[in-house]
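Following this message is one structure expressed as structure tokens.
Shown here: the complex without one of its protein chains, the others still in place.
For reference, chains read A and B in written order, and residue numbers begin at 1 within each chain.
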Amino acid sequence: MKKVWLTMSTVAVASTMLLSGCGSDSGTNDAANSNAAAGNNANAPANAPADAPANAPAGDMKLRILDANVGGKTPEENAKFEAEIKRLTGIDASIEKPASDYDQKVLTALGSGEKYDLIELSDLGKLATFVDQGVVTDLTDFVTKSTVLSDPSVVPTAEWDQLKDKDGKIVAVFSKFQGGTMPIVRKDWLDKLGLKEPKTLDEYYNVLKAFKEKDPDGNGKNDTYGLCTSDLYDIQGFMSAAGVKAHYVMKDGKRTIPYATEAAVPMYEWFAKLVKEGIMDPNFVTNDTGKMRNLFLSDRVGMVTYWDAWVGMFNNTRKQADPNTTFQAEALEGIPGADGTILMRRGDPDFWIIPANAEHPDAAKKFLEFWHTEPGITLGSLGIENEDFTKEGDAYKLTPTGTEHNMDHGVPFWYNQNVKYPFGKLPGVQEAQDLVTKDATLELSLPGWPDAEKIVKNYALKAMSGQMDASEAVKKMHEELLGKKLIDE
Amino acid sequence: MRLLKKYGALYVMMVPVIAYFLVFAYYPLVKGLQTSLQDYKLMGDRPYVGFANYDAVLHDSLFWEAMVNTLVIGGGILLFSFVAPLVIALSLNEVLRTWFKKMAQMILYVPHLLSWVVVGGIWIFMLSPDSGIVNMILVHVFHRAPINFLADSGYARWIMILLSTWKEMGYTCILFLAGIVSINPSLYEAARMDGATRWQQLTYVTLPQLSNTMKVVFLLNTLGILRIFDQVFILRNPTIASKVDVLMMYTFQKGILEIQLGPAAAASFFVLVLTLALTLVVRRMTRFDEV
Partner (left out) sequence: MSDRFERLGWKNKAFDMLNALFLLALMLTMIIPFINVLALSFSSGIASMRPEIVLWPKQFSAEGYQIVWKSLDIWRPLLNSVIVTVIGTTLHVLLSSLAGYVFIYPRLPGKKVMLTFILITMMVPQEAIMIPLYVVNKDLHLINTLSSLVLSGLVSGFSILLMRSFFLNVPYEMSESAKIDGAGEFRIFLTMYLRLAAAGLATVTLFEFVGRWNMFTAPVMFINDSMKYTLQVALKAMIIDTSSNSGTYMVTTNVRMAGIVISILPLIAVYPFVQKYFMKGILLGASKE
């Protein structure tokens, strides 16, 4: 025992002496180095040359990518994903896909001067901040001159407006087609109870009440809810009945938040009634979206509010667990307002930026074009050839791995109309996406939204759960927002 | 010279530790301080703006709200997470059957191994108004209306305090147990010779002998209370946010969500300075430095 300790400690002490010795040495160097680095940053032009030729010869192009969605699902697959990019484009890509804390990773990387060529983001509010802080490259020339990206059949021209900064410059490129959210209903429960798809607020109420009271899952127990949401996660389809849009809305140059106006009161009261009558899951305040999904998948609730793509995911998940299931999820349109307008939510897009300090902007541009062509889309959706799928002639066949990965390697859906979905879309998805295309609009996140959001959510949820009178809640919400100068009227 | 000869070896023993801290704690700290004085952009110029960031933070009502929440919740945790593990350690120490003692120790330490994501998720279920066990007892045994604990701002802070205490008590308890084990058995023998009861042995031998461990546990807890974050992050929801959002939540929102790194750094330094002040008080009060 004594001897072991002695040798162990001697070794340890010696090695730490060494470590700390060189540590403190380079510590002093660090200061100099990072000062120099900071100086370099300061001198770096905010915008790298944007009109560099995007179709330069591949040669030994290198590319460093930081992203949250694109790539392999496991370390091994990620390595194969990189090899596949090399095979398809000649670009020597390295993909870094942090396991979590993505936002912090991006900030740390950028703030410490780490050089990436492409970074994936999915928040337009953040994009605006990044523009302000000199992070992004102007891609207007690149996009407009690119034969691939400027083609409206590859990306509809109007869509680019989403990715423009306040001066109208294009500062990012889409990484996939982003959908929207909506009420999703158990169609099989509707049928079983002899109900039709609801269209008005009253019809919705009746359907939800029936889901609660008429034992739609037929297990003889009163264990179902009509509606479940998560937090204030997208109740837009319902709020549409009152004609109010979530987040900020600019009215005559003034910032307003419609959820904090008189018009929203009847809607909060409607939800409060559902909660009081036990029709709505009272846990909606504490639920995360994962829990909400699980409730829907496990026959506990007849309607949730979620993404279009998940209509298919819900159907498919149940089908895989039991091929004979009657489970059928279906997307519902929002409720028309007094003037007949339907408001639905379009999600912020997922997109790539080329940071201002990128070392290989040309490779990045080449990759962006590739990403919107058929081989790129196939890689982003089906995955890696001979790993996730095999190809015989024009016919694709998924391997078991590919089936597990659900044709989503960062690009479940895409803009490019020339590229067909080799397996079609999962049941129910197309209908849901049609609703998005028809009714959904983006939400506006102005600076200060995180602060405003806290206030809106606090009072809205209190009103919906019946803890507070709806008109009082809206009054307080509005006052507090005005008081903190988060809205103009 | 005499001093150096007497203590020289001790200073040498400190060298690696000090060197490590200089590189991995103090240098980043100074850089952080620098950030708090800058209009810190992720790229490009980072001009110095004096104390503007501090000023902005001090004039932010959310910061003060977070400050109050931190002090209330942190104070509660400080108290409860000191007393509870001590009681359990003493209680475990009275257990005579070794297998039971061992098993109890091990089980009490399990919640510490699970992350707040897991533990928080389970408690959200257990406290839920419709199917949670706590409300079931409330309704069926006490015939009271169910309470939506996690959406009720009246209970929110208590829940933060109690859950935090619950999760870490087995862990801190190990410290007290290790302290108890190190007490010289001859002291107990002497006490028994004098006819001391179990209670007397506890108050005259165990507790006084444990004072060093108690001091250090209290100090360690003090150092952490202003930095509570994980449990709040997991258990919060918008209806209780104004009662439970703590200072680190504030810096998280400023820094990570709003990318205002200057104000976020400034807020962090308030946390640091406040902790420093608290620690000084605790050091004085417990006479920590005196052996």
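Everything below uses one rule, namely that contacts are C-beta pairs under 8 Å (C-beta built on N, C-alpha and C of every residue); 3 or more make two chains touch, one makes a residue touch a chain.
What you see is a predicted model, and the numbers here were worked out from it, not measured in a lab.
A.B. asks: Which of these touches the unseen chain: A:D165, A:E269, A:D288 or A:D469?
C.D. replies: Considering the complete complex, A:D288 is the one touching the chain left out.
A.B. asks: Which of these touches the unseen chain: A:K86, A:K273, A:R300 or A:K475?
C.D. replies: Spelled out, the listed residue whose C-beta touches the missing chain is A:R300.
A.B. asks: For a quick check of understanding: of A:P198, A:P216, A:G312 or A:G466, which residue touches the chain that isn't displayed?
C.D. replies: Considering all chains, including the one not shown, the answer is A:G312.
A.B. asks: Please output the residues of chain B touching the missing chain, sorted low to high.
C.D. replies: Interface residues of chain B facing the absent chain: 3, 7, 9-11, 13-14, 16-18, 20-21, 23-29, 31-32, 35, 88, 91-92, 94-96, 100, 102-115, 118-119, 122, 125-126, 131, 133, 166, 170-171, 174-175, 177-179, 181-186, 192, 198, 209, 212-213, 215-216, 219-220, 223, 227, 248, 251-252, 255-256, 261, 264-265, 268-269, 271-272, 275-276, 279, 289-291.
A.B. asks: Can you list, in ascending order, the chain A residues touching the missing chain?
C.D. replies: 1-2, 5-6, 8-9, 12-13, 15-16, 19, 23, 26-27, 29-30, 33-34, 37, 69, 73-76, 78-79, 94, 96-101, 104-105, 107-109, 111-114, 122, 178-179, 283, 288-291, 293-295, 297-298, 300, 307-310, 312-313, 317-318, 321-322, 347, 350, 404-408, 410, 412, 426
Definition applied: only the chains that are shown with their structure count from here on.
A.B. asks: Compute the distance, rounded to whole Å, between the mean C-alpha positions of chain A and chain B.
C.D. replies: Whole-Å distance between the two chain centres: 34.
A.B. asks: Touching residues of chain B toward chain A in the complex: what are they?
C.D. replies: Against chain A, the touching part of chain B is residues 15-16, 19-20, 22-24, 27, 31, 40-46, 61-62, 124, 128-130, 148, 150-152, 237-239, 241-242, 253, 255-259, 261.
A.B. asks: For chain A, which residues count as touching chain B in their complex?
C.D. replies: 13, 16-17, 19-21, 23-24, 26-27, 30-31, 34, 38, 41-42, 44, 46, 103-104, 107, 110-111, 126, 129-130, 132-135, 231-232, 281-283, 285-286, 355-357, 447, 450-451, 454, 457-458, 461-462, 465, 467, 484
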